[in-house]
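Just one protein chain is left out here, and the rest sit where they should.
Right, chain A next:
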Amino acid sequence: MKVRIKNWTGVASWRWIANDDNCGICRMAFDGCCPDCKLPGDDCPLVWGQCSHCFHMHCIVKWLQSQTVNQQCPMCRQEWKFNNK
């Protein structure tokens, strides 16, 4: 028997691999987006600090911009450094 495929539809699911379910700043799900965005995914990415804590990029950037003196991780208060792994 020979089968000829006329067309097919691919379905995929995705999720961020983070050590928590929610962003510690906005409390929204990591698999959702920050409250300023409409759609989850690459437009509202997650970022990690060298301290290993993870946030929506938009959330942590907003926090760092509001801090004039010390730029600390909201979770552990270590100096915030982006982990560009």
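As a convention for this text, a contact is a pair of C-beta atoms (placed from the backbone, for glycine too) under 8 Å apart; a residue touches a chain by one contact, two chains touch by 3 or more; residues count from 1.
The rule is simple: contacts and distances are computed from a predicted model.
A.B. asks: What name does the UniProt record list for the absent chain among "N-terminal E2 ubiquitin-conjugating enzyme", "AP-1 complex subunit gamma", "Elongator complex protein 5" or "Small ribosomal subunit protein mS29"?
C.D. replies: "N-terminal E2 ubiquitin-conjugating enzyme"
A.B. asks: Which is it among A:18, A:47 or A:75 that touches the chain not included here?
C.D. replies: Once the missing chain is taken into account, the touching residue is A:75.
A.B. asks: If the hidden chain were put back, which residues of chain A would touch it?
C.D. replies: Against the missing chain, chain A presents residues 24-28, 34-36, 59, 62-63, 66, 72, 74-75, 77.
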